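One protein chain omitted, others in place.
Each chain gets a letter, A and B, in the order it is written, and its residues are counted from 1.
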Amino acid sequence: MPSLEHIANLVHDWLNAQFSPGLALFFEFFIIGVLIIGLFSILGLVLIMMERKVSAWMQLRLGPNRVGPKGMFQTVADTVKLIVKEGMTPDGVDKLLFNLAPFIVMIVAMVIMAPLMFAKNFQIWDINIGVFFITAISSLSVIGILMAGWASNNKYSLLGAMRSGAQIVSYELSAGFALLTIVILTGDLKISAIVNAQSDGWWIFKGHLPVWIAFVIFMIAVTAETNRAPFDMAEAESELTAGFHTEYSGMKFALFFLAEYVNIFVVCALGATLFLGGWQPLHFGTGTGFNRVMDYIPSSIWFAGKTFFLIFVIMWFRWTFPRLRIDQLLNLEWKYLLPISMFNLLLATLITIMGWHF
Amino acid sequence: MAFLKKYFSNIFQAIRSLTTGMRITAGYALRHGKEKITQQYPDNKKTLVLPERFRGEVVLTHDENNEHACTGCTACELACPNGTIKIITKFDVSPEGKKKKALDTFIYHLELCTMCNLCIEACPTNAIRMAQTFEHSVFDRNKLTKKLNNPGSKIREGVE
Partner (left out) sequence: MYRETAIVNESEVTGDLVINMGPQHPATHGVLHLVVHINGETIRKVEPHLGYIHRSIEKMSESLSYRQFIYVTSRMDYLSSHINNHACAMCVEKGLQVEVPPRAQYIRVIMDELTRIASHTLWWGAMAMDVGALTPFFLAFREREMINDIMEETCGARLTMNYMVPGGVMYDLHPLFQQRVKEFIKHFRSKIDEYDELVTGNIIFQNRMKGVGILTKEDAVSYGCSGPTARGSGVSCDIRKLYPYEVYDKVQFDEPLETAGDSFARYLVRLQELRQSMSILEQLIDDIPEGDIQAKTKAVLKLPKGEFYTRAETARGELGVYIVSEGGTTPYRIKYRSPGFSNLSALDHMARGGKIGDLVAMMGTLDLVIPDIDR
């Protein structure tokens, strides 16, 4: 069966045979760009559809069911509507920043994709500081949000952007600490090394207590970092109407919307990679029949399955919980998550030094 | 120590309360489709039954001989708080040559009606009733002004 690794290698070999190495690299860049953009649009469509269906199930509704079979094309129709809608730039806004902001948020979401490992040996860039790269880049998206809020020249937008700034900056800390736990256990920042270290068991099983704590903290922190309910302070539709993107419409709004979902995908993919073994199949013991059956499932399916499970959990949060207040949000971070994750980091270090993990 | 105890008990209580809520929503998500609170309105048109008392619009009941029971007494017009009904009367001349007041045109402004049922209550001969139709939207507002008595209809024998 042709795996994604196989196809990638074929393309690479063929390009190198046809062209000079420099030109081949250029073509590879081009292909990757197209693929990423394609992945983006597909992710947007699928995740928005998924969100609607999940919310509908939890709320005893049917969800979209008119466009296409079982409403599958509803998001496509919505996208078409957003594309043909006029992209308004209101008077009184800072035109440059206003129009730039959605693209910054979007580009940041795209760049984080680089070190992710989508399947066995299938990765855009196996950078040796993978985890660090992701944490560093993801904090840039706050700039886009602040820009959008400031440039909109709208009080609601400004409040939303300021909230978002405070929130993302603080939650990055505990998300970072949670990631560090895994980095300490593995001893490497490279994504491929982290995944390979889990070939005899996922960190969530091997690392026991510190990893469980880190996992919970990670899920909470990334929910906050992606501005999702119950931490959707920046949007908070019942308080700030739509927060930082109040003034946006048409495709520019769609870019924010898309970036939100892609960000969710990225953080969930990261969570799946670090805690749930990335593309590694589920194994119990060694050499049993169960393990062999699990090996037959392609690695890309494993990765997607885990990622979508985590995405479901984040959606589950959204459709269950009320929203926090901004001061409680910061309390939660500085009084609970941060101290706990610091102690957890010490614990993880201790466990690694003493070799107490499995 | 007491502080730490409180700190951790807070955390555990919080997690417990949150998981309780998540259990409920997950339960609904898993049982989806069994219990639905929404109706698929245009699709269920055939099976949609409205209770007989539902007030959709005022109609003047005609029987199979195209006869109604309205005497043109204008009690409904007076009872209506919104000026929805306008009764235009005429004088029928009976074979004996006696003049009798009768209904000429029953004008009903659906756009003004609040379905309050006061006209029905007021009618002494039960000539009008509420129909269960509710799809009243039209493109032209004038279409909402209706003439309720059928053309050529007359008052039923024996209704005073």
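Just so it is clear, a residue touches a chain if its C-beta (ideal position, glycine included) is under 8 Å from a C-beta of that chain, and two chains touch if they have at least 3 such contacts.
As the structure is a computational prediction, the values presented were derived from the model and not from experiment.
K.L.:
For the unseen chain, which displayed partners does it touch in the full complex?
P.N.:
A, B
K.L.:
Would you mind spotting which of A:A151, A:V195, A:L240 or A:I351 touches the chain that isn't drawn?
P.N.:
If we include the chain that is not displayed, A:L240 is the one touching it.
K.L.:
Who touches the missing chain here, A:K95, A:K155 or A:R292?
P.N.:
A:K155
K.L.:
If you put the missing chain back, which residues of chain B would it touch?
P.N.:
13-14, 17-18, 20-21, 24-25, 28, 37, 50-51, 53-55, 79-81, 114-118, 121-122, 130
K.L.:
Residue-wise, where is chain A in contact with the chain that is not depicted?
P.N.:
Residues 55, 58-61, 155-156, 159, 163, 229-230, 232, 236-241, 319-328 of chain A touch the chain that is not shown.
Operating definition for what follows: only the chains that are shown with their structure count from here on.
K.L.:
Taking the mean of the CA coordinates per chain, how far is chain A from chain B in Å?
P.N.:
51
K.L.:
Where on chain B does chain A make contact in their complex?
P.N.:
Per the touch definition, chain B meets chain A at residues 11, 18, 21-22, 24-26, 28-29, 32-33, 35-38, 40.
K.L.:
Spell out the part of chain A that touches chain B in their complex, as residue ranges.
P.N.:
54, 56-62, 65, 316-317, 319-321, 336
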